[in-house]
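Reviewing the structure listed below.
Moving on to subunit A:
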Amino acid sequence: MNTEAMSLQDFRGKLREMSVDIPGRDLTDDDRVRRAKRAFAQKLNGHRAVDMDTCLQCGMCAEACHFYEATQDERYAPVYKFRPLRRFYRREMSPMRWFYRAFTRDITVADLKEWQHLVYDACTGCGRCDMICPMGIKISAAIRVMRHGLAGAGFVPSEMRIIRDEQRDKNTLFGVGAEQLKALVQKLGAEGINVPLDREQADVMLLTTAIEVLLFPDAFAATAKILNKAGADWTIRSDAFEAANVGIITGDDPTMILAIRRIVEKANAIGAKTVLMPESGHAYQTLRWEGANEMGERLSFDVISIAEFVAAEVEAGRLSLKTQSNGASVTYHDPCRLSRKGGVTQQPRDVLTALGLEVRETTSNQRENYCCGGGCGEFVLKSAADLRQKAFEIKKHEIDETGADAVVTGCSNCRVNLMIGADNSGWQTPVTSLVETVAANLAD
Partner candidate 1 sequence: MSSLDTIPVTTEVATGNVEPLLHEIRHALKRLAEGKEGTVIDLKRLPLAPGEEERIAATLGTGEVRADVDALGPTLIQETSYPGVWLITHKNADEVVVARFIEVTYIPELLRSQQADIDAGINRLENELKN
Partner candidate 2 sequence: MRKDQNLGEYLRMQGVSRRGFLKFCSATASLMALPPSAVSQVAEALATARRPSVIWMSFQECTGCTESLTRSHAPTVESLIFDAISLDYHHTLQAAAGHGAEAAREAAMEENKGEYILVVDGSIPNGNNGYSTIAGISNHDMLIEAAENCFAIVAVGTCAAFGGLPNANPNPTGAVSVSEIIKDKPIINVSGCPPIPVVITGVLAHFLTFGTIPELDALGRPAAFFGQNIHDRCYRRPFYERGQFADTFDDEGARKGWCLYKLGCKGPTTYNACATLKWNQGTSFPIQSGHGCIGCSEPNFWDKGGFYDPISAGQWGSRDALLGAAAAGAALGVGSALAARARKKKAQAAEEI
């Protein structure tokens, strides 16, 4: 395929352009602390309380964190990243708050400023620390509450604010809206790839992301080919195609709920039985696991990822693949929100095996997998560039150790991060996507 894509360099230029310090909300220090606490209070529940009350401060989580491993900076110990939340919990929400209040200090606006770096720049929410914790504490969930608190206090980094505002106010991301999607669909139509756009009724509603439209139109085209090949009754809606959710990334609830609602309402309107998530980890996690909870009611459709879809279709015999026999090997990079947090771990491996590829596992794989280094919107932050690159080096090292010919991943966000990292370090191993690999090997 030769669908015209934005070059990586152009995209990086676009990110650099975004990296301007736009003025945030004008809030007094007291206001910020008050709002942060209010946001914490909104999210604290029994689960978080048990977590906060169980932490032993053993520090093992640091050993799971790529940012700590890359820098040996003790501030990047995951346990430390939710310290203000724990402080707030202990002082104001915990059963023994009267006791703790006598011995601990209150959180301050200086804390919030400091933690902006720790929870936005130095955490991709990958949840690897959740897996090492001997107490089973969901550290990443606590850090997510931290982002929520900082968002409430107006401490979202400006790059993230720009894209959040864009999604909330214009329903576009990186300038990609209905027009851009329509243009792509048209172009694909000219290439003979039919994309049933804006159907009023369909069983399957496909979503995509701005990143795909901009950078990886081939992946979008591949998805369309697979759906067509499988004979699915599908559509993609130009008014609700964006799977990415900047609200959940920034910790901004209204934006998160707005973005979810746009999808859910449209899926309900067209009677979709399935909402098919593109290669985007956080998008899958958001709709699959948070959607119903944030909407307050069970979803009337199933949410499945394209990897699950392909695996199921192959198994059901509706999709047949050409099996390669050239001994090519790949390693699969697990997007944290798809595997560790989403449970989609085996399906992509089954698909790659079905393609006749040798799947070589990195030392840390599946639920213990290392993050690409730029998840959870981190890749837009200029201030995190160094950290991101260092974390990428760990991933790169593990991939190199496998000796695999290529890296396949199931998340366009991971993919762009790995490509930026490779670009920075002159790394040559090709990074590709699962759907593209599948689409290139569809049996006739």
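What we mean here is this: contacts are C-beta pairs under 8 Å (C-beta built on N, C-alpha and C of every residue); 3 or more make two chains touch, one makes a residue touch a chain; residues count from 1.
As a selection rule, all candidates are chains of the complex that A comes from, given by their letters.
Note that the coordinates shown come from a computational prediction; the quantities given were computed from them, not determined experimentally.
A.B. asks: Spot the contact partner of subunit A in this complex among 1 or 2.
C.D. replies: Of all the numbered candidates, the touching one is 2.
A.B. asks: In their shared complex, at which residues does subunit A touch candidate 2?
C.D. replies: That would be residues 35, 38-39, 41-42, 44-45, 92-97, 254 of subunit A.
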